[in-house]
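Before I ask anything, here is the structure I am working with.
Of the protein chains in this complex, all but one are displayed in their positions.
For clarity, chains are labelled A and B in written order, and residue numbers in each chain start from 1.
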Amino acid sequence: MKDTLRKLVTIYGPSGREAAVAEEITALLRPYVDEIHTDALGNVIATLDGKSTAPAPFRVMLCAHMDQSGLIVTEVTPEGLLRFSVVGRLRATSLPGQRVLGLSGTPGLVRLDDGVEVRDIASGKMHIEVGASDRDAAMAKARPGDVFLPTASLLDFGDCQSSPALDNRAGCAVLVEVARGLKSTASHPSITHFVFSVQGAVDPRGAHPAAYGLRPDLGLVVDVARAKTGGSKIDLILGQGPAIRIRGDNYIAPPRVRNLLEKAAIEANLRYQFEVTAAEETASDAAAIEIAGAGTLTGVLTLPARGCWTTSATVSLADLEATATLLLTILKAPITL
Amino acid sequence: MLRPDTVALLSRLSEACGLAGDEGDVRAVLRETLEGQACEIYTDTIGNLICRKGNGPVRVMLDAHMDEVGLVVAGYHDSGLLRFKESGGLDPRVLPGRSVLVGRSKISGVIGTQAVHLLDRSERDKVIPAKELFIDIGARSRDEAASVTTLGDPVYFATRFERLSDTIVKGKAFDDRVGCVVVAHTLLEHDYPDLTLFGVFSVQEEVGLRGARVAAYHLAPHLALAIDGTSSADVPGVDPPATSSHLGQGPVISLLDGTIVMHQRMREQLVTLAERHGLPHQYRRLTTAGTDAGGIFLQRVGVPACTMSVPCRYIHCPASLASLDDLSDTIRLAHLFLESLDKGEFTL
Partner (left out) sequence: MRVFEELAELSRVGSVSGHEAGTVAVLERRWRQWLDETRVSVLGNFIGLARGLGPMPRPTVAAAAHMDCIGFMVTRVEEGGFLRIVTVGGTDRRLLLGQEVDVMGRRPLTGVVGAKPPHISTPEERDKLLPLDELYVDTGLPESEVRELVPLGTVVLHRQEVTQLRNGWIAGRYLDDIAGLAVLGVALAELRESVHPADFYAVGTIGEEAGRYPGATTAAFELRPNVAIAVDVTFGAYPSQDDPTGTFPLGSGPAIGVGPNCHPKLVNFLRDLAGEFDIPTSLEVMPGSTGTDAWGMQTVRGGIPTATLCVPLRYMHTPVETLSLEDIRSAGRLLALTVSRVTWTFVEGLSCYDRTP
C-alpha cells in the first residue's frame, strides 16, 4: 500500500488533466484485471470478471477520483508574479509558503500579497513566485491556464503518511490494492469494475458517465474525509479505521448498503467508524453514480485524514489497508442487498 | 471583416426576444435564416432548434444558446402596475428607469421609481430592491392590465441594436446572440464532408444549461464546442484577473468554469490554430459561472467539450457592447477548428 501510494501521489494530475495519473494507474492495474481502457472523458475503467456461472452476475463499481486540487494560473502580472484560482478543495489558509510545481517541473512558491490581514486570507490575495522580475520573464516559465500543484511527495511517519495529494490518491491506492487482492483470490463471484474518475476533486462529475455506461448493481466510492484535527467538532478519528458514510452532502446511505458495509467490517474484525455530516465539501462521486440511468445503490467509505484539504493532509496506512480488506470481504462473497 | 448580412443577422437576433423557456422569437429568426440551406431543421421536445448538416462519420455539436436574461410578468397590482420576477441572473441594479417591452405583442412599458426629490438622504444611496419596482404599461386597473397581458409573459429591454463605430456594436442579449451568429454563419457558409455537423441553438441555458443537456443526450455527438458571450470587464476600476477578457483581443478560450474543466486537447487545438493563422485570442480569466459545455459533457458516456466565447462588456445588462472584429475572429476560429476535424488533422 505504501509503495502504491508513494507512486501515485507525485504524479501530475489536476482536475481535467488526469492523463499521466491514468497512465500510471493503468500500468499498475493491468496485471490484475481482464480489461482496462480510458473513456472519452479520461476516466480509467477496468474490469475483473467474476467467477460466478450465474447468467447475470452481480456487478459492482468501485470508484475513486484520480484528480487532485491545484492552482490554475489566471494572470501574469507586470512584476512577473502569477495570479491563480484554486481548482478543487485546497484550503487557501494552507497555501502561503507552500512550494509548488508546474507541469514540466517548473518550481514556484506561494506567497500572500503584501499587507493582507489574517482574516482576509483568500486565494485572490496571493500569488505564485517563479523567480521572474517582469512579465516576459514569467511568461517564459508559466502562462495562464497552467496548473501548479503543491509538492506532493510523501512525508513518511511510519504508519501515517502526509501529502497534499492524498485527496484522492489515497482512495486510488486502496482500489489498486483491492484489485491485487481480488486477483489472487479463488472466489470472487461478482464482476468488479474499478473506476478512477476525472474531475472529482471539484464536484461529482466523471463518475456519472462511467456509471451510465456500466449500469452496475452496486456502487462503492472511496474518498477522504475530515478527521478530528486539533479541537474541531469532527468525530472521525485518524487510525480508527474506515468510516462508513451515513450522510454527506447530497448523499444519504441507503440502509441496505450501510448494513452491507457494516456486516463486512464486523466479519473481517475491523475497526470502523461512522460519518454523519452535512458539510458542503463532502460531495463525493456517490451523488453522480446514484443518479445515473435508472439508478444505482451506492455506498461511501471514507479514509480519515487529519488536515484534510490542506497541504498537510495525513492518513494512516492501517486505515487504508482496513478499507481494502473491508472491500475484499464484500467482494469475495456473493452479494445480496 | 464581417459581411453586412452577418451584422444584419446579429441586429435581428439582438432585437429578437427570447427568455428561458420562451425562445420562440429567436427560434423563428434562426429558422427563417437557415431554411433551405442544405440543413435538416427541427426542434426537439424542450425547444432546442437543431440544424443537421452533412453525414460524415465524426459527429460534432456546435452550440449556442437562444435565451437571454430578462423579466417575467408575475402578478398585478390593483392600480394596474405589473409585478415581475427575474429570469436568469439579472443585475437588479440595472432595472430602475428602463424602457421595456412586454409579451408577444411587445407592449411598451417602463420601470420607474420614486422621484429623487422625495427621498430621504439615506435612501438616495441605496440600491432599490426588485420587490419595490413595477412595470407601468399605462393601465389604470388590475383588470385592464390583465386583459392585455398574461401571467408568465416575457419582459425585455427595449434596446435597439446600433453600430457605435466601425467595429463596436451595442445591443441587448449579446450573450448569447453572438454565439447564435457564429453557429448560423458556420452552417450557412461551410461544408464539412467528413462531419455530421449539428448546429444546436439551445434553450434555457441561463437557468441551468438545460437545453444543451437534452440535445447532447439525443444527438450523442463525439465532441462539442459551445460558443457563448462572456464578460469583459476591461473597464476603469477593475484589475486583472477580474477583467476576465478584453474587447478587441479576439475569441476567449475558457480554461474551466464552475461546471466543467474544458477538454484539454480541444482547448489546445483552438490555441494552436489561432497561433498558426495569426488570429488574436485570449484566455478567460474567470473560473466561475457555467456554459452549455458543462451540461453537455456528462451526458451518456461522456462528451469531450470546450467553450469559446466572444467578449462582451455589460452582459446581463440592458445594453452590451461587442467588437465585430472579435465576432469575425471567433467565426474564423470555429471554422478552422471544424476544418481541422474534417481533414483529420485533429482527432480525439
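Here is the rule we go by: contacts are C-beta pairs under 8 Å (C-beta built on N, C-alpha and C of every residue); 3 or more make two chains touch, one makes a residue touch a chain.
The structure presented is a predicted model; accordingly, all values stated were derived computationally and were not measured.
Student: Just to verify: which one of B:G47, B:G109 or B:G199 makes contact with the chain not shown?
Tutor: B:G47
Student: For the chain that's not shown, point to the residue among A:E18, A:D146, A:D167 or A:E290 touching it.
Tutor: Per the contact definition at the top, the residue touching the missing chain is A:E290.
Student: By the contact definition given up top, give the residues of subunit A that touch the hidden chain.
Tutor: Subunit A touches the chain not shown through residues 233, 235, 246-247, 249-255, 258, 274, 276-278, 287, 290-291, 293-297.
Student: With the missing chain put back, which residues of subunit B would touch it? List them for me.
Tutor: Looking at subunit B, the ones touching the missing chain are residues 19-22, 24, 27, 43-47, 71-76, 83-88, 104, 131, 151-152, 203-204, 207-208, 210, 213-214, 217-218.
What we mean here is this: only the chains that are shown with their structure count from here on.
Student: Going by the contact rule at the top, pick out the subunit A residues touching subunit B in the complex.
Tutor: 15-17, 19, 39-41, 43, 72, 74-75, 77, 83, 85, 87, 144-145, 199, 202-203, 205-206, 208-210, 212-213, 288
Student: Under the definition above, what is the set of subunit B residues touching subunit A in their complex?
Tutor: 222, 240-241, 255-256, 259-264, 267, 283, 285-287, 297-304, 348
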